[in-house]
Every structure is written in C-alpha cells, then in structure tokens.
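Entry: subunit A
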Amino acid sequence: MIALLILLIPLLGGLVSFMIGDHKKWVGPVFLLAAGLQFLLVLLALTSWDQPELHRFSAAWMSDVGSSFSLSLDPLGKVLCLLNAVVYFLLALYLQGRSMQKPGAFYGWLLLAQAGMMGVFLATDGLLFYFCWELALIPMYFLSSIWGGPRRIAVTFKFFIYTFLGSILLLAGLIYLQSLTPEKSFALDAILKLNLTNTQQSWLLWLILPAFAIKLPLFPFHTWQPDAYEEAPTPVTLVLSAVMVKMGILGLLRWLLPILPVAAYQWGDVIMGLAVGGIVYASLIAWRQDDLKRLVAYSSIAHIGLMGAAAFAGNLGSLQGLCFQLFAHGINIMGMWFLVDLIERNLGTRKIADLGGLAQRSPGLTLFMVIIAFANIALPLTNGFVGEFLMFTGLLATKSNYYWVFTVVAGSGIILSAVYMLGMIRSVFFGEGPSQPLPPVKLSVQEQLVLLIVVGLIFVFGLFPQPLLDVTASYSDNLFKQIDISYLFKNF
Partner candidate 1 sequence: MSIVQILFWVLSAMALFSALMVITSKNPVYSVLWLIITFFAISGHYILLNAQFLAVVNIIVYAGAIMVLFLFVIMLMNARQEGPTGSKRWITLAGTVSGGIFLLVLVAALKDSELKARTAMVMDGQIGLIKVLGNELFTRYVVPFEISSILFLSAMVGAVVIGKKD
Partner candidate 2 sequence: MPINYYLFLSLALFTIGMVGVLTRRNAIIIFMCIELMLNAVNLLLVAFSKMHYQAAFEAGQVAGQAGVDGQLFVFFIMVVAAAEVSVGLAIIVMMYRNVHSVDINFLNRLKH
Partner candidate 3 sequence: MQDIFQLAYWIPLLPLLGSLLNGLGRRYMSRSMAGWIGSLSVLGSFVLSVLVFLHVKSGHSEVIHYFDFIKVGTLTIPFSFQLDALSSLFLLIITGVGFLIHVYSTAYMHEEDPDQFARYFSYLNLFVFSMLLLVLGSNYVILFIGWEGVGLCSYLLIGYWFKNPAYTAAANKAFIMNRIGDLAFLVALFWIITKSGVVGFQDFFSFVQQHQFTERFTATDITVITLLFFIGATGKSAQLPLYTWLPDAMAGPTPVSALIHAATMVTAGIYLIARSNFLYSLAPHTLHLISWVGLLTALLAASIALAQNDIKKVLAYSTVSQLGFMFLALGTGAYAAAVFHVMTHAFFKALLFLGSGSVIHAMGGEQDIRKMGGLSTKLRITYFTFLIGCIAIAGIPPFSGFFSKDAILLSVFLHSPLQYGLALFAALLTAFYMFRLLFLTFAGQFRGTEEQKHHLHESPWAMTLPLLVLAVLSVIGGWVGIPEVLLPNAEPLIQFLSPVIPVVPHAVSHETEYILMATSTVLVLLMVLAAWWRYRHYQPGVSTSPFTRLLENKWYVDEIYDKLIVQPLSWMAAWLRSVAEAKVIDGFVNGVGRAVQYSARQLRFVQSGQVGLYVLLMVLSMAVMLFIQFFIRK
C-alpha cells in the first residue's frame, strides 16, 4: 500500500501542478507539499511502518501478456526511494520563490519524473519496470528542451534517442525473458526461477546491458551526458545525475545480475575493464574542462564508472558499498549542483576562466564547496568514503584474474579526482580573482538551510554509515547468494 502511495503522491502532485499552472503563487508550495509528503512517507516507511506487508502492492494489470501491477519496497528500493525523496524535498526547498517561465509545467514535469523513477525503484514486474523507465525519461526530455540552455533541443534530443535506443533493446530482452518463463510472466520472481543456458545469458546480457550502461552512463556510452548536463537547467541536471543515473545501477542490481549471473561473470572482465577505464578517461577529461557543469558531469562519469565496476565485482563488500554509494553519491552530487547553480545564477557564468577568487567575498559558499568537493573525492568521515572504500575492497576481491589491475586503475581515479576537484577549487575560489571583482554570492535562508542539510547528511552518514548499511545488508546478502557462481568452479 505504501508502495502505491509512493508512486501516487508525485503523480497526483504533478497533475495538480499542471492544472494550477496559471497561479504562479501556488505552484512552489504545491511542489514543496508533494515533495515533503513524499519524504515523510518514505521516512515513515523506513521507520515506524517498516512491515513487509505494507511494502507490497499488487494488482491485476495486463494479465494476458503476463504482466501485473506489482510494486515492492525492498531494501534497495528503500535506499533509492529515500534518496529520491530527499533530493526532491531539498530541491523543492531550494527552489522556493524561484521565478521562471511556466513554473506549473516545470514542477509538474519534475514530479512526474519523480513518479517514474519511484516506479522504477519499486517495480517487480518487468513490463511495469520498463513503463516507468520510459515514464521517467519523457519529463526529462521536456524539462531539458524547454527550460535548457542554447543548444538544448539538439542535445536533449540526442540524449533522448540514445536512451530510447538502449531502452527498447531492454524491452526486447525483457520480452525474451518473459517468453522463456513457463507461465509467460513478467514477474521478477518468475524470471529469477529460470535456468538459462550460458548462450542465452550472453545474448540477454547484451540486450539488457546497453540500456543501463547508457543511463549510467558507462564508458563508452557516455557522450550524451556532458552535453545533456550542460544544457539542462541545473535543477534538472541535479535530478538527472543525483537520482536518475541510479536507475541504471538499480537495473544492474535487480534486473541483470541475479538473472544473468553466469554472463555477468563471463563478461565481467570486459565490463569492469570498460568501467574502470572510463574512470581514468573521464577524470582526465574532467581535468581539462573549463565549464563547471561539464566538469561535474565528467566527474560523475568517473564516479559512476566505479559503481558500475563494483556491480560486476560480485561480492558482498562491493554490493554493500554500491548500495551505500547509491545514496552517498546522490547526496554529494546534489550538493555540487546546488553550488554550481548558485554560482551560475549569482555570477552569471559558469566558465572557470571567468571565475576566480570567490573565497574572498563568498566564504560561506567556499566552505560548502570545499566540504562537498572533499566528500566527492571520498575523504574519510564523509559519506563518500564509506561506499568507495567498500567498493574498492570488493573490487580487489573480485574473482577476475585482473583484480589488481582493476583496483589500481580505478584507484588512480582517487588521485585524479583530487587533481581535477582541487584544480577547480583553486581556479574558482582561490587566487585574486578577475580584475573586475565578482559580486559576493549571497545565500538566502532556505539555500543555506538546504546546503546545511546536505553537509549534515555528508557527515552523519560518513561517521555512522552502519544504519544505512544495515538496511541493505539482507538484500546484498541475498543478491550475493544469487550471483555467486562459485559452484560452477567446483568441478575443476
């Protein structure tokens, strides 16, 4: 029941937002109300209403193609729903009082996107999953294309087509899986029971993987991302990179690894190789970016690369780290985008070359940036550290023969992340600044509040990660058992 409510609140909120689009005074509060309600609900679902029977919902729907409307709030879903709710709540808070064109439509699309993403996180039916997957994409298309930067139309279109291509291959894979089940069902449980041959698994892997790889995005499927991030309005970029990319990870964890464990192992070397190669690649490119948004975009690719590799590392440490990092990365990158947005809106530029010396006149902003940047480069006692630490542990322990290569190459990302992040801070915040001094960036009360919450989350989860790890412990354990194929090696 709660699962259904989680889906319905943003959906209804979005529709209401569209309806009252003309009353500009009301759309902001409505957005905040919907996001706040959602946040409250998810919080309650994780705490006092934490009964499994409340977390499932199933209704008949398209039964003759073997699909049903079934949702379930499992531990992984909990983490992601929480992230989604937190991000939207903070975003709603942050955007209060912002004037823009057609705010009703803007918030409406945003909420619809949230509904779609929630659906992806909750669905336990293949077809419903795919539905929500696309439902989350369409709002993003409109949001970026209407409210975005000068090259928005072409760039967003590329993003859309690229993602769409991936997702229809995913659809083919799902249908294929459905046709293999004895009861012709899209239900995840039915699919998990399949005994697929190695060939089938390989086939399916390459049908299903591209959708997730593009969404993440994993090197070399990433080229839509920097452009899309750059051209989308920053709040949308925030949602894209803080929550939407998690759909890809969720897809890997729920719809790929447990279903195709053998193929995941067989191709693990290739995928992990690409992923860790992508870390170095993206980090080096991030180093040479002169646009703040592009820099953060490439840094995100690098971080996601590690997450992708961890997903395929296939052991408990990496999975737990990944589950944690899903949340941590969302929080950190959200903080990053808030700051980028503040800089862009207050100073009118996000070109690194035009910025400089912000620390003199905007010390508060600088402090936030330093903290969030260091959380992003996984300094211990920030939340970024825990996830990356566990993922690295897992990466070294992976069954692949190249475990140490992966670890070292991925590890060089640790160094490079410091290189580009600190380089950016140095150019933007330190030094004397341009000859025409930039005006100070004044933070409003709610902006300060939002950033403080972000920083608070960074430290709280950096110091006490265990509660969140406990949430996903059973899940990771279970998943690990599902993907553990060591029984295959016993014969040797």
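Criterion applied: all candidates are chains of the complex that A comes from, given by their letters.
We adopt the following convention: a residue touches a chain if its C-beta (ideal position, glycine included) is under 8 Å from a C-beta of that chain, and two chains touch if they have at least 3 such contacts; residues count from 1.
Everything quoted here is computed from the prediction, not taken from an experiment.
Asks: Of 1, 2 or 3, which one touches subunit A within the complex?
Replies: Among 1, 2 or 3, only candidate 3 touches subunit A here.
Asks: Please give the residue numbers of subunit A that touch candidate 3 in the complex, ascending.
Replies: Interface residues on subunit A, with respect to candidate 3: 158, 161-162, 220, 222-224, 281, 284-285, 287-289, 316-317, 320-321, 357, 359-360, 363, 370, 374, 379-381, 385-386, 389-390, 392-393, 395-397, 404, 407-408, 411-412, 414-415, 418-419, 422-423, 426, 429-432, 463-466, 469, 473, 476-477.
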